[in-house]
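For this view, one protein chain was removed and the others were kept in their places.
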Amino acid sequence: MSLVLRAAVAERHVELDLEVGHGETLALVGPNGAGKSTALSLISGDLRPSSGSVSLDGRILADEGTWVPPHDRRVTTLSQDPVLFPHLSALGNVVFPLRAQGVPRGDARRRALEHLDALGLAGLAARRPAQLSGGQAQRVAIARALAADPRLLLLDEPMAALDVDVAPALREQLRGFLAGRTAIVVTHDVLDALSLAERVVVLEQGRQVDAGPTTEVLARPRSAFAARLAGLNLVAGRWDGHRIELEGGGRLSAKSPLVPGTAVLAAFRPAAVRLAEQGLPRTVHSLTPHGDLVRVRTEDLAADLSPQDAAARHLAPGTVVHLAVAPEDVKTYLA
Amino acid sequence: MSLVLRAAVAERHVELDLEVGHGETLALVGPNGAGKSTALSLISGDLRPSSGSVSLDGRILADEGTWVPPHDRRVTTLSQDPVLFPHLSALGNVVFPLRAQGVPRGDARRRALEHLDALGLAGLAARRPAQLSGGQAQRVAIARALAADPRLLLLDEPMAALDVDVAPALREQLRGFLAGRTAIVVTHDVLDALSLAERVVVLEQGRQVDAGPTTEVLARPRSAFAARLAGLNLVAGRWDGHRIELEGGGRLSAKSPLVPGTAVLAAFRPAAVRLAEQGLPRTVHSLTPHGDLVRVRTEDLAADLSPQDAAARHLAPGTVVHLAVAPEDVKTYLA
Amino acid sequence: MRTLPRWILLPAGLGALLVVLPLAAMALRVEWSDFWALITSESSLAALRLSLQTSLTSAAACVLLGVPMALLLARTDGRGMSLVRSLVLIPLVLPPVVGGIALLYTFGRQGLLGRHLEVLGVQIAFSTTAVVLAQTFVALPFLVLSLEGALRTAGTRYERAAASLGARPSRVLTHVTLPLVLPALLSGTVLSFARALGEFGATITFAGSLQGTTRTLPLEIYLQRESDPEAAVALSFVLMLVAVAVIALAHRRRSA
Partner (left out) sequence: MRTLPRWILLPAGLGALLVVLPLAAMALRVEWSDFWALITSESSLAALRLSLQTSLTSAAACVLLGVPMALLLARTDGRGMSLVRSLVLIPLVLPPVVGGIALLYTFGRQGLLGRHLEVLGVQIAFSTTAVVLAQTFVALPFLVLSLEGALRTAGTRYERAAASLGARPSRVLTHVTLPLVLPALLSGTVLSFARALGEFGATITFAGSLQGTTRTLPLEIYLQRESDPEAAVALSFVLMLVAVAVIALAHRRRSA
């Protein structure tokens, strides 16, 4: 293992147990306040663990007796804000980490230009950050982070501030650079997780609740957040051969090869849910635009309706609706 | 007519011709920079027209020789920022416009309390704005705007800053208050337009490009923006009885009772578009999360794919794709 | 803190000592047994009374003249305004003695205005009015600066909202604008009061040093420094307490 994080931060009620292998990219996902930022702060050295330890490539970075300051950890963070030094040119920004490591001036300049070139930025070397677009600035920040040659790269929502037109191209570039590097990417974007990371860890309330290969976790979510990230409704219950007896009450028809009597999880898309005369009774909690549709959220289930439908039915919080879903749209798997 | 706005602002290349009837609510929609803010500024008195005039209930508010200052127009703006006076209580905020109109102190207080009560805020009368939630603050702002008893109410994205859980309930309340009042609502939200306004005007590049009853404009859009608001692809062409010869080249199969040879518009949902071996050739411009799906934008058409599909095909800007849509998913109407 | 190199503690400590040590040294020299007698002697009381009276008048004049100036500077744009702002700030960096000379050539007997006032029988130089003028001249920028900053920070959105609700400009000013910047107005007033209270160079140049008429506390301290050092220290200690109180007040306002 490259990174081993087994540490707690008592005042934030966070207790983490993470490992990242050499050359592996791990996606860290979860709702706000789940402990993702705390994990990054523990690794980068912005926060001390109240117990436990952080180690990188066998070297203890922090435990009860040890404290390696951030500049000495060989851990570099790339966040949604490129934080380019405004008084330096693009080239000067990429030279900075090389000079900080004692690389001689001419050598540092040459290597910085190579890094800029690799990101297609050689023509912008002389520009100040204020003269760069958002996407260009973020690419300079990537070049600068790579120039620091960290043992571990932390990517904190690296695309979140970019224009939607720019993000996909940058995501593909980043995918190339991350191959063979050890990295953790924190993201809310399912595309980031799918394209950049082989493995995903889901945090909720300071604890790990789901983990595994990215496509597997998203196809068969076992946590509320993974289900939300994958855009699925998730319910738990017992399979009786025709229907699932839901834990919260009610029954859901499904088709499944599972043995009757087993505890199962069932996932289905909100777009497959319709309002019916009969079905699971639920109370509307909120309505939100969701792509072209309106997402109607209830206690535990979501349904995607057309805006025309939602407006015509005068749906508002408190309205009671009956939700139905076709058996062939329900995917079941062992709990 | 209550409001008649026939005015131009030369330096912004905006030329407007709007009318709002007594007791009517008009939705004003369009992309950023289309002239919506300019229209509101001309009406509220933040901006002088370079030519033309603005009149309300027969009184000229602005033309070459006339200029009524904002405080004297009987036009009140409600924006996404409630702009409650922080040094006054909720009650003090609602009392403010009444006192400004010379209502005696005790009378103003009584009427302000009635307004707060109508919005279910009587219990919060003594609170400072800082002690109110976002939704409560916006409701106090509504009560304050109603207390000003304007001849025309301007709603500038009134829900845009609210939590998604709060907006629907407030939208329903606002719908009640707008009944019988003259109002203009600027919005990006199709639900606002559908629930609040009987009529919609679409602005693009400073000009009116589409107008009519809200449901009609959204069902059969005639402008790129109205199509985007309704979540539809829109193409123009000539109907030959089986297919539409598109203006930009290519053919699209459809079913339509229209007479062959007529110029038609065709609308279809991005979710109905699939990638095929044969179809309309297009170049990917961007990929963006869109609800649970990924919206792939090309030169003129959009397609909604699952994130798994988009990641598996390594779609990125520049990729050439072929788009197909089933004939029964295409809706045609006269251009 | 973690990102600061440790060696900066040395010069920072020296700097703090340069400020704190003299204050401590002076406090240690106060003759506590005679303290009350020293600050209530006839000349001390006359200076205290005069200082309080002139500084409060000056602070009031700063509010009356400075609030409209700050409003105009904060709410009007244009090239002209930046020149006006620069002019208004000059007393902040102009040596007070030079300010005193300038006032003398304006309101003095031979001055630009003074010679016309002389004809009317009004004489300003070397009077209590001169003290107030000198103090207002040097203290005005403090009020204008702190209020203009607060007005710019507050922005015009509340004022535009008030107009949209039908309030006339005067009502907007008294019911919205000024209440919103009240903390900055108070701390600006306190600062200009403190600056007026400490005024020395412009006063001694323009108003002279007549006991009971123009000899304010700083002048009294300067004159007593050699003849009656105990009294000078005692009065200095009083002014130091005022300075500490002013800082505490202005600071609490800022953090509130």
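By written order: A, B and C. Residues from 1 in each chain.
By our rule, a contact is a pair of C-beta atoms (placed from the backbone, for glycine too) under 8 Å apart; a residue touches a chain by one contact, two chains touch by 3 or more.
Since we're looking at a predicted model, the values are computed, not measured.
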Touching the absent chain when the full complex is considered, from C:84, C:117, C:154 or C:186: C:84
Interface with the unshown chain - residue positions in chain C: 1-12, 14-16, 18-26, 28-29, 64-69, 71-72, 75-76, 82, 84-99, 101-106, 111-113, 133, 136-137, 140, 144, 156, 159-160, 162-163, 168-170, 172-173, 191, 194-195, 197-201, 204-205, 217-219, 221-222, 225, 232-233, 236, 239-240, 243-244, 246-248, 251, 255
Contact set of chain A toward the excluded chain (per top definition): 44-46, 69-72, 74-77, 81, 83, 85-87, 96-97, 100-101, 144-145, 148
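As a working rule, only the chains that are shown with their structure count from here on.
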Far-end chain from chain B, centres as C-alpha averages: C
Computed distance of Cα centres, chain C from chain A, in Å: 56
Length of the line joining the C-alpha centres of chain A and chain B, rounded to whole Å: 32
Chain C: positions in contact with at least two other chains: none
